[in-house]
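Note that one protein chain of the assembly has been removed; the remaining protein chains are unaltered in position.
Let's turn to chain A:
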Amino acid sequence: MMTDTNGNSSSSNNHHHHNQQDLSLYFLELSRHGSSQGPCDMDEDEEAPTELNTINSSGGFLVVSQDKLSIKYTSVDLHGHDVGVIQANKPAPRKRLVYYFEIYVKDAGTKGHVAIGFTSKGFKMRRQPGWEPNSYGYHGDDGLLYRGPGKSETFGPTFTSGDTVGGGINYATQEFFFTKNAQVVGTVSKDLKGPLFPTLAVHSQNEEVHVNFGQKPFAFDLKEFEAQERMKQQLKIEEITLPANVSYGIVRSYLLHYGYEDTLNSFDMASRSTVPPVYIPQENGVDGQEITYALSHRKTLRQLIRNGEIDTAFNKLREWYPQIVEDNTSATCFLLHCQKFIELVRVGALEEAVKYGRIELATFFRLPSFEALVQDCVALLAYEQPQESSVGYLLQDSQREVVADTVNAMILSTNPNLKDSKNCLHSYLERLLRQLTACCLEKRSLSGDQGEAFQLQSALSGGKNC
């Protein structure tokens, strides 16, 4: 991502300086993130069951309603191999904390042999869930939990006509749980891997069951259940101890990294007067120094860019750090030119914008990493109300912030004491958050894609966890 993708022969001459590594190319990619609506929710690509699978159900023993959401046992049960069993059309989704579905027993028929459970893909479609390997079933007639041939145990109450019964998978605890009339009746450890299908079964005359895959509100308060599960996890996490004042230090280094100097000064002043004063072990060695480097210059440039004063920012850069802007084809210059163009569009100076674009932006067309942003910028001209358009993200504050962050990183990279130029790109806070996210994703992928991923955005809005 950070390597120059323009390494082909046609452009390599122009890009001689930063061919080995132009740090600002990293921000070029960031600048385009605004074009899609935030980072995509990685968990939404999973399909959830919506209806019953009428193709592989036990044909002949049961009738499925037109909407594929209810079944009825129409024949006479003669033995153990004529169960009316049916699976959902999709396996239970796994990239979440909990999966849950419900059935409503409309009619328990002559014997009340209704069952709810989970079965794997190759399940024998004429047997009760729990009678065969790789299946779990909670049975209405005896209230037992069946989990494979010869394996059953006392579990919950029996259920019959008029009862609403639910089956769920708790991916955090690796358990199945079942509910009756909105109350959890029991949990059982899940030792199955691979996709599991929500399954229901009827096995005596006139038994009729409706299924709810979430198309209607559940009787069971799933939200509350999830909240409690998250709370349990949170309590475990809260037991971990952190080094003293570590958050304080992380915030401080963030302010330093991005050059929020005024905030930093207030922060330092306030912490000197707290009782007892916040003690921060001095950041040892070069890393600490790198970061106070050029603080007031970085602050000034950030303010200018945030105010849309791109010309002044350019001039200051030429004066203070000519090496950053001497190559007019660098990603830094490009981002600044784009921003200048955007600011002109913002104030409605369209003619001037066109003129500026012809001089400064045209050269970037047909350069692979630059092209997308140039096109978006130019597209602003096509709309009467560009902020409403698909390229409206360019007019938001966050775009100015990206440009300011680019300049900030480039100035940091001019520090002669710098050890690793990659350190300019990410604050400590960002490195820690990346590590957190990566750990959670990796853990999930090593557990068969089960469970919730960590997303900073949802953690901030107070909901989901790892």
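Just so we're on the same page, a residue touches a chain if its C-beta (ideal position, glycine included) is under 8 Å from a C-beta of that chain, and two chains touch if they have at least 3 such contacts; residues count from 1.
One rule holds for everything that comes next: contacts and distances are computed from a predicted model.
Missing chain, UniProt protein name, picked from "Diphthamide biosynthesis protein 3", "Prenyl (decaprenyl) diphosphate synthase, subunit 2", "CTLH domain-containing protein" or "tRNA-splicing endonuclease subunit Sen2": "CTLH domain-containing protein". Taking the complete complex into account, A:Y254 is the one of A:Y104, A:Y254, A:W320 or A:Y356 that touches the chain left out.
Although one chain is not drawn, the whole complex shows that of A:E47, A:E430 or A:D449 it is A:E430 that touches it.
When the full complex is taken into account, the listed residue touching the unshown chain is A:L446, out of A:L78, A:A382 or A:L446.
Against the chain not shown here, chain A presents residues 1-2, 33, 38-39, 234, 236-238, 240, 242-243, 246-251, 254-255, 258, 260-267, 269-271, 275-276, 281, 283, 287, 299, 302-303, 306, 397-398, 401-402, 405, 427-443, 446-447, 454, 456-457, 459-460, 462, 465-466.
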